[in-house]
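What you see is the complex with one protein chain gone and the rest in place.
Up next, chain A:
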Amino acid sequence: MALLDFASPPVSSQAAAAPRDTLLRRLLRRPSAVVGLIFFALIIAMAASADIVYPDDPLDMVAQPFLWPGQDAAYPLGTDMLGRDIASGIFHGARVSLLIGAVATLVSLVIGVTTGAVSGYYGGRLDAGLMRVTELFQTVPPFLFALAIVAILQPSIPTITFAIGITAWPSLARLVRAEVLKLRHGEMVAASIALGASDGRIILLHILPNTLAPVIVSASILVASAILTESSLAFLGLGDPNVVSWGGMVGAGREVLRTDWYVATLPGLAIVAAVLALNLLGDGLNDALNPKGARR
């Protein structure tokens, strides 16, 4: 299997002539990662095609309420208590979930990577100060923190994204700091300093690219948790009221759970699929980027 690759050491530098073992190739060798990729691709396809497949506003009432899935071929996943098309909601909800997940993670990445890199590289008092701030953020449970921010700022897509991003970075900062610290006192950085490289050049061109693997892995997990957080906020009624969101659909369906359980369950399954896909992908990336025996 894939393990065979590590059993045979490279014969010579000529081994480079063999087809390159790209990240995608290594990823595709792992069944769980393939499942994750397929699910993730499906969700992206749903988000991308939402306007084409369901050009109308998913919040419109289009049919009679409580049409069960399969009852009417025009509404394959049925309708909710207000007669809104659930399939349309799930398609459009994928957009909101992916958008918030991606942008919130980007916010976390910018804050977390910057903090971690500066902290780990410069050390000393700057490090101590930045780490205290990081710990301050970590003392408050991230979900409650995000909840408080959204409640204060009024729920809308930008505020929800900001709230999730601003609460999710501390773990990333600590991860990056640990990785930077490992490299900071190594010979690679010493060699760069001796060559006359500036701190910025060393951090951006040498240190950060070498910490990319764990950052990519944790970013994929962060997207999953951002989607989950957004759904939880929407479930509690703190979603953007002008857009459909999976969490909001679950929240609305909760009231009819005993009679018409599909209303809450179908968008719930979409959340499960998205989070599972990203976690499987993260796991697969982790294995693909850090194979045992391969040098980083």
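Observations on the model:
Here, a residue touches a chain if its C-beta (ideal position, glycine included) is under 8 Å from a C-beta of that chain, and two chains touch if they have at least 3 such contacts; residues count from 1.
Rule of thumb we're sticking to: contacts and distances are computed from a predicted model.
Per its UniProt record, the hidden chain corresponds to "ATP-binding cassette domain-containing protein" from the list "ATP-binding cassette domain-containing protein", "succinate dehydrogenase", "Phosphonate C-P lyase system protein PhnH" or "Periplasmic nitrate reductase subunit NapG". Of A:82, A:153, A:190 or A:204, it is A:190 that touches the chain left out of the display.
The chain omitted from view is touched by exactly one of A:32, A:210, A:265 or A:279, namely A:210.
Think of the hidden chain as still there; on chain A it touches residues 10, 13, 15-16, 186-188, 190-198, 201, 206, 209-210, 295-296.
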